[in-house]
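Contents: one structure, followed by commentary.
The complex appears here without one of its protein chains, the remainder shown in place.
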């Protein structure tokens, strides 16, 4: 991709994917809190089995977009939306889609670790028990598999019945990821998953993210440029609720097309 | 990743059945609250509405006049019967008449039916036949009605004159005589003569009345309080009469063993009690809160004391009543009587329930509320405010009085209002420490020391209890109990809303404060 640098281009770079490689498709999506627009006319495709990062200044709408992807705004009646979001070609707002089902397919991990006040085992088994109909052996297997996938098994295998709150912050965050994996999602949304962690735990979580993309589509919101550069394959830059540029991560960080993208990135990298 | 372990269970699409039961319990609670308040409002305010009087003709030829109260099924599928309030207790011996609905032939509303409220025997319903003055000629029809109206207006003024004379001249004279037996009895005689003259002026005129079934009766006018012809009134006239009724309820004293008349002494007693209580509770509550929050060493003991104080708010009010009776009335009051009022013994002065002991008991009861609210206000003031004052060279007292207490004022006020709201609704402890079924004198008058703390008093809440459970004819007293209950609830709601408003105001003020 040899893009010649335009001195003052009016449009940012925009990477697109074939429908068969797309996991999530956002088209013409807008969202208002009351009368204030948080997102405006967003269109982008999130590729399957890749890590896509949303970056941008705080208040740019990146977390709002992430939460819209598994309909966490449903509870807030002040919220209005337009446009559509499709998961594997199906509109997630269609009336026949059960929101609980959607959320199992699109898992989410939050900024601060939020393990439930129960044992490590029960935390991971929580989502499995919601649907019922699984034997104890089966649940045991899945819990072990999820904890292994989240690179936590070796640290907690001897104390699965201990309270989840006895874990360290980084372990708690990996536990939350394991809890989400146990339900078998296709997409994993991560909302600044490492912002509350120390550097070593952060590295562990990032490594986990890179390993997970072999089987999952990951979407990451972060304000940490290095993290986006280290972990993601594609990066979207949002500002004031609009998509400014969307490109392969290398391209966006080394060769942004727009001045304001560059300003933001260099400002934050410094 | 495949969903290879998807279980057999199906995820629910909605929230499932329990969510609806939870929603229903909110709806049910709201409904119950609305029903209760609606019942009080409709029955309480409806009582004062001068509803039309039915004249009911039965199939057996009997005629009666009254207002329908309720209906109930007759036993054994024999149809329904209706309860009429027919009044005329002196003629019928009862206020009520049950009538089978099937036996009613005709119901009409003749305009000339009068309703007289009387001092004795309750109300009269029937027709005014003639006006029989002491002097002058007998009047009938419309003329009799207007003569009665005119005479009643004059009677009203005369009654007021008598009351004034009693209150302002006679009673002080009598009291002065009690203390000073040598005082002049001549002045007293003069006043008594004047009173007799006024009473004689009122007497004399009479009415000839007839009930709808034709029984006649001579009624002295002086015993008639009010007269109305509700069937002849328009909506406007009824509204005026309704407003007058509400006003009389609020401003007059009770009659007929608390089953009629107004509740003014009870309103007065309630307000006076609550005012005295807040005068007592505010300084002590604030003092204790300031001590706990600003002076005491914040250790384990203080924390225990704080929990203890908080828990005292949950101790049943009747226990405070027991404490008030045992310590204030029998203990302190008995001691006071022995020291200062020996000459009045064995009849107790302070050694029996009274206004002072009741307000002290309520003050103790509400002390935890004030302490907790004030402490919350004090704790919300950031320490930098205190440090700022101290850094300018203020002593602790100056810091407290100039900086901390002014900032905590809304919290204190909220505490006091919550205390007042709680105290206004408490009845159980008052039953032990001085509330009275009927107190002839309000505890404030023109006689030194003007406020009589040892007297018993009336109270809205106890008035409800007493009228509902100790009155003779509960059915007759019901409308007034409803009205009294509505009044009490309104007073308490207004007090609570004030507290909520103040708390909101306080929060927003401190919200902006902490942003600096």
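The letters A and B name the chains in turn, as written, and every chain counts its residues from 1.
In this text, a residue touches a chain if its C-beta (ideal position, glycine included) is under 8 Å from a C-beta of that chain, and two chains touch if they have at least 3 such contacts.
Following the convention adopted for this analysis, contacts and distances are computed from a predicted model.
Taking the options "Chemotaxis protein CheW", "Phosphoribosylformylglycinamidine synthase subunit PurL", "Cell shape-determining protein MreB" or "ABC transporter permease subunit" in turn, only "ABC transporter permease subunit" matches the UniProt protein name of the chain that is not displayed. Set against the missing chain, the residues A:127, A:170, A:241 or A:256 yield one that touches it, A:127.
Across the entire complex, the residue among B:72, B:143 or B:275 in touch with the chain not shown is B:72.
Annotation: of B:79, B:316 or B:406, B:316 touches the absent chain (contact as defined above).
Considering the full assembly, B:325 is the residue among B:202, B:263, B:325 or B:389 that touches the omitted chain.
For chain B, the residues touching the absent chain in the complete assembly are 11-33, 36, 39-40, 72, 284-285, 287-288, 290-292, 294-296, 305, 307-312, 314-323, 325-327, 330, 353, 364, 367-368, 395-398, 400, 421-422, 424-428, 431-432, 461-462, 464-465, 468-469, 474, 478, 481, 485, 488-489, 492-493, 496-497, 500. In the full complex, chain A makes contact with the omitted chain through residues 70, 72, 75, 77, 95, 100-104, 107-112, 114-118, 126-127, 129-131, 165, 176, 179-180, 183, 196.
Keep this in mind: only the chains that are shown with their structure count from here on.
Chain geometry summary: the mean Cα position of chain A and that of chain B are 64 Å apart.
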